[in-house]
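Here the complex is missing one protein chain, while the rest keep their positions.
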Amino acid sequence: MNPTLDKFLGGKQGAIGLAVLATLILVVFPLALDAFRLNMVGKYLTYAFVAVGLVLCWGYGGILSLGQGVFFGLGGYCMAMFLKLEASDPESTKIQSTPGIPDFMDWNQITELPMLWQPFHSFGFTLLAVIAVPVILALVIGVAMFKRRVGDVYFSIVTQAIALILTVLIIGQQGLTGGVNGITDLKTLMGWDIRDDSSKMILYFINAFLLFGCILIGRFILASKLGRLLMAMRDKEERVRFSGYDVASFKIFVFCVAAAFSAIGGAMFALQVGFMSPSFVGIVPSIEMVIFAAVGGRMSLLGAVYGALLVNYGKTYFSETFPELWLYLMGGLFIAVVMYFPNGLAGLWESHGRKWLGKLARKPAAPATPAPVAEAPVASSQPRELETTP
Amino acid sequence: MDSPTRFLPRRLALGAAALSLLAASVFSQMALADVNTTGLAVTDTEVTVGQLHSATGTMAISETGSIQAERLAIEQINASGGILGRQIKIIQEDGASDWPTFAEKAKKLLVGDKVAAVFGCWTSASRKAVLPVFEKENGLLYYPTFYEGLEQSKNVIYTGQEATQQILAGLDWIAKEKGAKTFYLIGSDYIWPRTSMKIARKHIENVLGGKVVGEEYYPLGNTQFGSLINKVKLKKPDVVFTAVVGGSNVAFYKQMKAAGVTSAKQNLLTLSVTEDELLGIGGENMDGFYASMKYFQSLDNPNNKAFVEAFKAKFGKDSVIGDVTQAAYLGPWLWKAAVEKAGSFDVDKVAAASPGIELTTAPEGYVKVHDNHHLWSKTRIGQVQKDGQFKVVFESGLIEPNPFPKGYQ
């Protein structure tokens, strides 16, 4: 294998893990699930974008952002604005007092399309904005915080406050944003009905391919020198700084990458679910997204995808079957993962699953099957080897 | 009274006996193929409906009453012989106070379970989230909450009041009764309060010839109202007109009382405090203030007495019944009437049969479904009593629902 390809795939084991996940998402799910359930899996996978981003910036970079919902939301809103404009053509909105503008603007006595919305008539601009708006915000936050060496916990709390501000802002400016109801009733993408089962299927595959793209980019970053520096920074930031590296710039970069991933997830969410609302921006969804990464394994890009799938499936399943128990379970799971399995599912696989599989393989004297789930570079059992002395 | 009809209001029980005879003789002959041509979950003995509310999350506080009321109504209908000779089976889904979950579960109920009707949703946001699903999959939703209007769908029957029904009569009454000329409008910051206040402002300025001296919105969940209360004191409006919801409600009225703004000095008319909210606020903190809506638990009529009795027998003597709870109770009964009129469970036929349906057994008295799928209803003004109940001080005539009011938009 040539070295560049190797970097993307993460070695032989990485390639196999990727292949297993790809088979699951691209073959097993579409074959085994009906259109409705598949669409739900598609929705879960949009959260996986955020979780993959969190693995990069939290698991490897040590930056715990409690505001990833902000980027997910911004990406989603950009996409939703484009779709809403398309859904509000003068013909289908002719009962409004001002036809041709989104319905919620009409209800708020807005009589012409606000400046902010104008550029979203263009699909090209929208695609650009989906990535650019969140990344610029992440850049501003990152520069302001990391250049001034704002550390761990402070950063988490500030990002949480930003999530709160954005929620209050979106809800408060309802003429511009649809308020707490969000932007609803999205119908077509450039004339293509996104609500059909067949188009949902296509969107599911686009979503899946984008996700794998993000995973590969993540792998490339981790396999490069930057990845090693990130880990070094996380463990001994001062030493990396004294070695002459600009620690802040690396952090800003990885934070922006995570923001971009989240934004892509948000945009795909708006496309697949058909609406966007401030309830994906706030504090609670942002922390839930961290849960996905934590359960899957904060050090494993693939684990994050499994985490997002499993937690969301659990949420749907338990809230259908035992609604009362759901929060106990979710809370308990979270405590258990953080306390006892800090590397999540991927870590469990590393420490137990692989051994078990090896035993299983040896008994019938079959050739040892390599690990499907875990990432190659995961070795440490503790997420952070912190010194005991301050 | 240890019969299966124990929970039935007496009048209903009588009717039920007669009706089950009728049902046995007439409806059981209706073959499955005739009453269900669109593949809904209907068998010879059973019809499946969905219930979609938040049993968990922040909205569970409000939606619990609706869940209970719908269950009570369905139980009563079943005890009286069901619909077209079929017993109603409920599939309950939890929207978990999360709008995409609502959309997802709505789709599951309609596509996966093929339910004949859904009773559910509470907030505007959850209704907006499920509306495209109901329209696309051609389902039927009974929505119980008083809401902002500006909506009408052939797939939704709105059993609560739309904004003009709830607001205009209340404002007229307080302007006449208290000679009110100046109003201070206060709401939580989202679409229902904002739309309601918009309608209120137009009515005050254009019809009543009054003046709005302040209009304020606070984020949902805000608990500090000191500055606002001082502004109210500075402006000295004749009436404070409020639509504050959720946890903010409690903080708002407790702080009003503490700041000396009581009914002795200040008229206050609210759109958002029902008996449910009063439990949390405490009647003593709102004593003497007014609320404008279509139903109060204390309504004095035989229908309501029977309803309250049945509700308390089933859910405990301490349970309270607010406006939305009563509206939720109407849903299954309205659906039953429409299905029987249509002679079919098919959504299109039931929706078409709905306008004109009358309910004389409604706890609020009498309601009738309008062509626009909202209900004709009366608006009442209730005055808060210390014990957490309302004393009805005014009752309007039947008001026509008008979700797209001309001159108020």
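Letters A and B mark the chains in the order given here, with residues in each chain numbered from 1 onward.
The rule we apply is simple: contacts are C-beta pairs under 8 Å (C-beta built on N, C-alpha and C of every residue); 3 or more make two chains touch, one makes a residue touch a chain.
In the analysis below, contacts and distances are computed from a predicted model.
Asks: Choose one: "Carbon monoxide dehydrogenase small chain", "Amino acid/amide ABC transporter membrane protein 1, HAAT family", "Menaquinol:cytochrome c reductase cytochrome b subunit" or "YCII-related domain-containing protein". The correct choice is the protein name in UniProt for the chain not shown.
Replies: The chain we cannot see is recorded in UniProt as "Amino acid/amide ABC transporter membrane protein 1, HAAT family".
Asks: Return the single residue from A:Met145, A:Leu210, A:Ala258 or A:Val273 that touches the missing chain.
Replies: Of all options in A:Met145, A:Leu210, A:Ala258 or A:Val273, contact with the hidden chain holds for A:Met145.
Asks: Can you say which of B:Ala60, B:Val130, B:Leu268 or B:Val384 touches the chain missing from this structure?
Replies: Of these options, the touching residue for the absent chain is B:Ala60.
Asks: Given the contact definition stated above, which residue among B:Lys202, B:Lys233, B:Lys305 or B:Lys341 touches the chain not shown here?
Replies: Among B:Lys202, B:Lys233, B:Lys305 or B:Lys341, only B:Lys233 touches the chain that is not shown.
Asks: Just name the one of B:Gln87, B:Gln255 or B:Gln385 that touches the chain not displayed here.
Replies: Spelled out, the listed residue whose C-beta touches the missing chain is B:Gln255.
Asks: Out of A:Ser156, A:Asn181, A:Gln272 or A:Ser319, point to the residue that touches the absent chain in the complete complex.
Replies: Residue touching the absent chain, from the options given: A:Ser156.
Asks: Since one chain has been left out of the picture, which residues of subunit B touch it in the full complex?
Replies: Touching the missing chain: residues 56, 58, 60-61, 64, 189, 216-219, 221-224, 226-231, 233-234, 247-251, 254-255, 257-262, 276-277, 279-282, 284-285.
Asks: Tell me which stretches of subunit A touch the chain missing from the display.
Replies: With respect to the unshown chain, the touching residues of subunit A are 58, 64, 144-145, 148-150, 152-154, 156-158, 160-162, 164-165, 168-169, 171-172, 283, 287, 290-291, 294, 324, 326-328, 330-335, 338-339, 342, 383-384, 386, 388-390.
Following the convention adopted for this analysis, only the chains that are shown with their structure count from here on.
Asks: Which integer distance in Å separates the CA centroid of subunit A from that of subunit B?
Replies: Centres of subunit A and subunit B (C-alpha means) sit 38 Å apart.
Asks: Tell me, which parts of subunit B touch subunit A in their complex?
Replies: Where subunit B meets subunit A, its residues are 55-56, 93-94, 96, 98-101, 103-104, 107-108, 111-112, 124-125, 128-129, 131-132, 136, 148, 150, 189-191, 194-195, 198, 217, 219-220, 404, 409.
Asks: Where on subunit A is subunit B touching in the complex?
Replies: So the residues of subunit A in touch with subunit B come to 36, 40, 43, 95, 97, 104, 107-109, 168, 171-172, 174, 179-182, 184-185, 195, 273-275, 277, 279-280, 316, 319-320, 323-324, 326-327.
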